[in-house]
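Excluded from the complex is one protein chain; the other protein chains are retained at their positions.
Going by the order they are written in, the chains are A, B and C; count residues from 1 in each one.
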Amino acid sequence: MSPLAFYPLAFVCIASAMGVVLSRNPVRSALSLVASLFCLAVFYVFLQAHLVAALQIIVYAGAVMVLFLFVITLLNLESDRGLGEKPVLSAIGFGAGAIVAGGLIAALSRTSLGARAVTLVPTFGTTKVLARQLFGDYLVAFELTSMLLLVAVVGAVVLAKRDGSYEGDEQEAAVPARSEEASH
Amino acid sequence: MHAAATEVTASLPIAVSYLRYIPLAPLVGVLFHVALGYRLGRRAVGLVACAAVAVSFALAAKAFLTVLGSAAGTVVTDNVYQWLSSGEFTANVTFSVDALSSVMIMVVTGVGFLIHLYSIGYMAHEEDYARFFAYLNLFTAAMLVLVLADNLPLMFVGWEGVGLCSYLLIGFWYTDPEKASAGKKAFLVNRIGDAGFVLGAFTIFWALVDLGQGSLTFATINARAAELPAWASLAGALLLFVGATGKSAQIPLYVWLPDAMAGPTPVSALIHAATMVTAGVYMVARLHGLFEAAPAALQVVGIVGAATALLAATIGIAQTDIKKVLAYSTVSQLGYMFLALGVGAYGAGIFHVMTHAFFKALLFLGAGSVIHGLHDEQDIRRMGGVAQKMPITHATFALGVLAIAGVPGLSGFFSKDEILASAYAGGHFGLWICGVLGASITAFYMTRLYVLTFRGKFRGDHHKWDHAHESPIQMTLPLMVLAALAVVGGYVGVPEVLGGNNAFAEYLAPSVGHHQLGLAAGTELMLMGISVAAALTGIGLAWVMYSKGPDADLILKNKLGGLYQQMREAYNIDAVYDALVVQPLMRASDALWHSVDVRVIDGVANGTAAAVNSAGEGWRRWSTGNVQHYMLTVLVGVAALILALTLSSLIGVAG
Amino acid sequence: MIGTVHYLALSAVLFSIGAVGAVVRRNVIIIFMSIELMLNAANLAFVAGSNSLGSMNGQSIVFFVMTVAAAEAAVGLAVILALFRNRQTVAADEIALLKW
Partner (left out) sequence: MTQAINSGLPLIVACSWALLLIVVEMFSGDRRFVGVAWMGVIGLAVTAAMSVHYASVPAVYGNALALDGYAVYFNLLACTLGAAAMLLSIDYLGDAGIVRGEYYSLMFFAVIGVVIMAAATDLIVMFIGLETMSMAVYVLAGIRKSDLRSNEAALKYFLLGALASALLLYGVALLYTITGSTVLADVSKALSDTQHAGADHLVLLLATGLVLIGFGFKIAAVPFHLWAPDVYEGAPTTVTAFMATAVKAGGFAALMRTVLVALAPMRAELAPVLWGAAAVTMTLGNVVALRQTSLKRMLAYSSIAHTGYLLVGVTAGTNEAGSSVLFYLAAYGAMNIGAFGVMAALARRGRGCEKISDFSGLAQTHPAMACAMALFMLSLTGIPPLGGFVGKLYVFTAAMHAGLVWLVVIAALNSVVSAAYYLGVVRTMYFDNAPADVLPPARPYAAVVVAVAAVVTILLGVAPSPVLGSAARAFSKVLLG
């Protein structure tokens, strides 16, 4: 990838990532994240990961982020005051973040990775090879992931669904009493 | 050193399988009390409790007679099963009885039986009868495990078990928060000692494994102690001795014992005078090989013992609670035992363990009888003339006082004299002086106790006097038996210079070696004379002073000034410990809890102004349980790790 | 020429931004999105690594990470929803019944 393409794209990617953190409005944060994910998809293409790039857009930027946006609008969230409220906490957070980034980059820049010279086989990154691997070496992981998704679905349903159909009003009635108790 | 210990005879094992029932019998008693005690009533509980200990006593006697009747060095062992094993070490549940432990089991089961019997009367009006006897039986079982164990880990089971039972029994009257907290103090101080015990055991074990020896039996440790590296035997012995100071109430961990008197009196007699507190002495004697391999540690033992003997005796002078006087006297007498161990006279130490068990149990039970008869009066200033009302208690108690004071012909005289003679013979002149001084003071305060309690006129409220009565037979019978033992118990160890043959020391020799005094007969008699004179001086002085009543304390107060007040307040050691140990720990807990978990995070997160304000209440407002702060901690943790690793690596490369 | 190190550096920057976002914002949904950003940074590292090694394993792993992220999103949003129902708030610092 040529620097001319990399740096502008990296800039957009980082800027939109910063947008996630800095936007006061949650919807804008979510959209910034989508933008950032798009940029990543472009990088994936350049890194010969075509299927991954496609999935990134379809699954991630598409399905997952839509879910986020849906919940944000469902909860009708207002903007908050962003970073303004807790300057010290924010300052420490950014300081620590800078150290993490700096340390990682310093460490990465010293590695032998730059000297690695691998000629990629022509089939590298093709769906066929990826599929073979997924259903070969990674078959166990693949099956386990399906179970993970099932757990997540069951769990999400358990938490998100109201208990009304089971218990009726008794449950709901208990809520105010408890919150009162808790406020003491 | 003039004295030299002869070689310990190699052991001749006899395998049996009845030893396991010695601790098991009281344990069965515990199960009985817990499961059926409340249903079957008091009589059954008392009967079973005593019967269980009686069974133990009978079996213990069998083992004792076997050892006595066999060749020197005979060890009766009962290997139950392999308890712990890993690649490098094993520990079995193996009980063994040699000369040393046979004396201990006889004392524990014998005196224990008498105290169980006494408790039937003493606790007759107690609501939780079954629970009390369950604890008492459990204690007996644990103590027997401690004494019968043939290896360190198994001994530790008993060691912790007796501590736990002591805790439960001190706090037995749980309605009284002060008593419960006394129990907690006892347990915590003991735990500090236990940490020493564990670390010591680890040290020795580790050094032994280095020698290719994976066994922690006492026989192995004693046999190979000389091969251990010097630091290992020294550190191991000292750490184990820390454990002993906890259990046996020596400086600096003696503070729990006086408080432990909050428990029922039979408990004070059994646990805090006759048996458990001697566990430390027993342990050191058991591991004499190790302590001999580290002479410096042995020296520490002797010095700590002598210092404790003297310090506790001075506190005893100024106490007014009958049980407190006896408690400090126990601490002081235990000091004598350690003094004996410290000069290498293990036999003399164990001899004193035995005689002390007789007369101190007697004194405690006598005191209990007085307290019982006077309806829970414990202050000797409000007693006096009790002899008229309680003739048996009075007579037996008087014998106990004479025995502990070291009057010739009674048991305490023989054992204490042997200790002092050994100290002198070993060239430990300072220790000897401490011992003689302590003996004199002991005679003084014990006479004071006796005179104020039994002589003169009653000084308390006349209702109590009118209702005062002699205790029932279950209580006086043990007193009489113990009084007899306190008188004759010493005759098993009459020294040669008085025409005896020191049979007790001979009997113990295979276990702990024979300590030869190597003194001229004249010197020995002279030493004896000095200690008798010291004792008689103490007795006479106290008799003259306190015949006029407790106001004689004022004379001492005037003479000693501020020191007397300090003695009465036990030198305020508790306050010192509180300030030095307890408070800092509590503060640390608060600080860590608030600072690491609440304060620092919140303080940092909410601005430096807050960090400056260290007032506790100020922080509460910010301590929110806020998940953001938790996340921040994680991030700061990550950043710190990355920074540290990166910097150290970069510097490493640059260097 | 842009090499693996550049991609990894970019991923480190994204990772750190995500970490900062997770700490400094009080809206739990934004915190959660920041964590998603961190997962994506890891994905970029996997893909870049895969490319530099000439081995497809990294790409397969990304596949799983995406699934995990999707599952996390489902559960996480459900948790937030359940909380919102009772508390009417998504501000991290207002949710502090449990403390000390």
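FYI, a residue touches a chain if its C-beta (ideal position, glycine included) is under 8 Å from a C-beta of that chain, and two chains touch if they have at least 3 such contacts.
Computed from a predicted model, the values in this text were never measured in an experiment.
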item	value
Among shown chains, those touching the left-out chain	A, B, C
Footprint left on chain B by the chain that the document does not show	34, 81-89, 153, 156-157, 160-161, 164, 167-168, 171, 174-175, 177, 179-180, 183-184, 187-188, 191-192, 194-195, 198-199, 202, 205-206, 209, 585-586, 588-590, 592-593, 596-597, 625, 627, 629-631, 633-634, 637-638, 641-642, 645-646, 649-650
Chain A residues touching the omitted chain (full complex)	103-104, 106-108, 110-113, 137-141, 144-145, 147-148, 150-152, 154-159, 163, 166-167, 171-172, 174-175, 178-179, 182
Touching residues on chain C - with respect to the absent chain	4, 8, 11, 15, 18-19, 22, 28, 31-32, 35, 38-39, 41-43, 45-46, 48-49, 52-53, 55, 57-58, 61, 64-65, 68, 71-72, 75-76, 78-80, 82-83, 85-87, 92, 95-100
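The criterion applied here is as follows: only the chains that are shown with their structure count from here on.
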item	value
Distance between the centres, which are taken as Cα means, of chain B and chain A, whole angstrom	65
Euclidean distance of C-alpha centroids - chain B vs chain C, Å	61
Separation of chain A from chain C, taking each centre as the mean of its C-alpha atoms, in whole Å	4
Residues of chain C whose C-beta touches two or more other chains	19-20, 23, 26, 97
Chain A: positions in contact with at least two other chains	86, 89, 93, 96-97, 100, 104
Complex contacts: residues of chain C adjacent to chain A	1-10, 12-21, 23-27, 29-30, 32-34, 36-37, 40, 43-44, 47-48, 50-54, 56-57, 59-60, 62-64, 66-75, 77-82, 84, 86, 90-91, 97
Interfacial residue positions of chain C with respect to chain B in the complex	19-20, 22-23, 26, 31, 92-93, 95-100
Chain B - residues contacting chain A, complex	604-608, 628-629, 632, 635-636, 638-639, 642-643, 645-646, 649-650
